[in-house]
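Below: one structure, written as structure tokens.
Removed: one protein chain of the complex. Kept in place: all other protein chains.
Going in written order, the chains are labelled A and B, and every chain counts its residues from 1.
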Amino acid sequence: MKLRDFILRRLILAIPVVFGVMTMTWFLSYIIGNPVAMYINTNTPASAIPAIRRAHGFDEPLYVQYFLYLSGLFQGDWGISTSTSFRPVTEIILLKFPATIELSMIAMIFAIVLGIPLGILSATHKDQKIDHIMRIFALAGVSMPIFWFALMLKHVLYFQLAIAGLPHLPGGERYTLIRYLSFKYTTGFLLIDSLFFYGDFTLFVDALLHLAMPGFCLGYLTIAIITRMMRSSMLEVLREDYITLARSKGLTERVVIYRHALRNAMIPTVTVIGLAFGSLITGAVLTETIFNWPGLGKWAVRAIFSSDLAAINGFTLLVAFIFVTANLVVDLIYGVLDPRIRFG
Amino acid sequence: MSSESIQAMAEGSNDMEGRGTQFQILALIQLIVSMMGFMFGGTVVLGSLAVMMGGLEAGSWLFLTAWFVQSIIILILSYMLLRIGIALLNRDMWAFSAALYLNLLLVLVFLTIGGAGTIFATAAIVPVVVLFLPDVKKYWYPSFYEDTVPRIKELRHALYLIRKSPLVVAGIVILVCFVAIALLAPFITTYGPEQRIWADSNLPPGSPSSVEGMPDHIWGTDDSGGDIYSRLIWAAQVDLRISLSVVIVAVMIGTFIGAVAGYYGGKIDELVMRVTDVFFAFPGLILCMAIVMALGEKSLDTISIALMVVWWPTYARLVRGQVLAEREKLYVEAARSIGASDGRILLFHIIPNTIQPLIVQSTMDVGSVLLTAAGLAFIGFGPPAGAAEWGLMIAIAQLYFSMNQYAIFFPGMAILLTALASNLVGDGLRDILDPKLRRR
Partner (left out) sequence: MSDDILVKTRGLKKYFPLTGGVFRKVIGKVHAVDGVDLDIARGETLGVVGESGCGKTTLGRTILRLLTPTDGTIEFDGVDITEIKGRELRETRRNMQIIFQDPMASLNPRVTVKNSVGEPFIVNRIARGPRMRDLVLALFLKVGLTEDHLNRFPHEFSGGQRQRICIARALALNPKFIVMDEPTSSTDVSVQAQTLNLMKDLQDEFKLTYMFISHNLSVVKHMSDRLAVMYLGKIVELTPGDIFREAQHPYTFALVSAVPIPDPKFAGRAQLLKGEVPSPINPPRGCRFHPRCIFCRDICTREEPELRDVGDGHLVACHFAGELDFGESVQQEYAVALADM
């Protein structure tokens, strides 16, 4: 199959998935759940409910409701978040999104920077002590309850050190609130804002320090996933004939691994990085709660406590769209990197 | 098998021509057992249906459905045993080993019911005992033995491979310990699951209770004076039950849908794949959140239902892929060419060969489901505060983070260890079951 055909086909295949995602959320919130709950809260008088029902078309037949729901989604009407002073869900998402993305990106950088070398190290020292340590490290990452890991990290790196009066990592928030009271976001990405719009390097460093602990905590699972994938794909590649050939040509082990093996071993790892996006956002829900990070995850958890259906619905939709996009991008990259995949 | 045993077999069948009374008695007992099964199963099914019609108190539906399912299984087994009883009357050879297995299975199912079940279970043991009477045994046992030996040999080889890998052994030991601890909870705990002594709140490990005559708090207490050690063990029951039941249900649904989609292909396959695509578009925990939110009830039952809904597509995909691969194998074509039906090919040839990756995946998923369930409970979807559940214990203890770290540390360790063990076993099994590494 030609590359153009492949890309087109993948894009077209993504359309039913996007519609499926929207249908699923509709099904959950309209059929199983009570859609009126998206527009009311405990303070809404019971007498006002019929008016709300009518205003949002909940009296219409189901297929009309479905159509209204979809057109609402396309027009940016994702409901009203009752737990966040009745502001539209889309507005809050735009407001909180950069914080989550910044955290996820840092976590991803941790994962890639640590995961790939650790995987290579593990593969090249197969069945040696270092390999066993790496495998247990990775296995622990996959089995770690992330909220507990966050609490434990916070306990050791923040709480214990602070009690002992030693320098310690900050225990939450995006920056030291007291020191930069008047700070206003421009893009919402603190690392960018602090350097380019605020021009304060100390704020940048402060932001980095605040990112370190939640970033690592969130990234640990992804580090583990990438390490394992890198290890197994590297081992697979090292068994290939062309590696034996490269060795028999007298190339040093270094050149063999970094020039010949790495490029091919990276291909499956790229897919995993894309899939890890899902786990990052899942993890963000839990991590942000613990580090008091003003992002989407913390907002979603607060929404759960006040039974804010619209917020959860919007959050679910957003995450699914991000996830679908990430998978699509990975698929396309995979297709470009490895021509074999196009003939599936 | 030696030629002597063949001789014995031949003699046995000659014997049978002469005096067949033992076999008639055996068949009679078998028929009686199956009738008892019908009686019991039918009564329970009708009874629980009647109770369900009459309206239920909240919370009892889970109990009733469990009975309902058990009795349905008993009815099915009884029907099969009825067929076997008739076959025994005709002295059909296959019926003997089938009778052995099915009767033992029936005994097991009866035992899970408890109480009344025990009486019926003893009844079902009788035909098994008769089967092993010397006169009856010599008729069927040699050929049964011959069929079983190669299977035992294979099993022993698998066990040998497992024993060779210390990580798998470690994983299995941890899992078995956790299950044993959960089952023995009433005997090894010192406090009840929701029992609390307010005066004892936030004590470090090993503190004696302030109330006279109460046992020590081995691992300390939480913010409201609950004994961490005891609550942890009670919670093991809850968490293990959730993850096991979710995995089992998801595997059953997923296997059925995946196998059908893979074997018949075409429109069904296309539909199933698109549906699973949609499910895979959501990260598991997030979809669970949305489902629980829509169901509107925050409890462990809704968490379980949400997890089942989220998890089945994984297995459907896995099984479908396996079936697609197996369907093309020559031995399937060979089976088709001797006239085997679709159902037989699916059941006897394809599914047994897809089971290995399924075992690996489901073992690992016991851990993942546990992590997700605990995560859901942590962010507030679980049972109301005070219930013994690992995620919830951490969520509550988190509020008193600066005062008391033990209440966080121990439940988290429990989650970590269980998930780690399931990953260890799954990982190791994958290596062991890998056909490339298997002896040829």
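Keep this in mind: a contact is a pair of C-beta atoms (placed from the backbone, for glycine too) under 8 Å apart; a residue touches a chain by one contact, two chains touch by 3 or more.
Model, not experiment: these values are computed from the prediction.
Among B:Pro150, B:Gly213, B:Gly266 or B:Pro384, only B:Pro150 touches the chain left out of the display.
Within the full complex, the residue among B:Pro134, B:Gly213, B:Gly266 or B:Gly339 touching the omitted chain is B:Gly339. Within the entire complex, the positions of chain B that touch the omitted partner chain are 1, 3, 9, 13, 92-94, 143, 146-147, 149-150, 154, 329-331, 333-341, 344, 348-349, 352-353, 438-440.
The definition used in the following text is that only the chains that are shown with their structure count from here on.
A separation of 33 Å divides the Cα centre of chain A from that of chain B. Interface of chain A with chain B (complex): residues 16-17, 20-21, 23-25, 28-29, 32-34, 139-140, 142-149, 151-152, 154-155, 159, 278-279, 281-282, 285-286, 289-290, 300-301, 304-305, 307, 309, 312-313, 315-316, 319-320, 323-324, 327. Interface residues of chain B facing chain A in the complex, by the touch rule stated above, are 274-275, 277-279, 281-287, 289-291, 293-296, 367, 371, 374-375, 378-381, 391, 394, 398, 401-402, 405, 408-409, 411-412, 415-416, 419-420, 422-424, 427.
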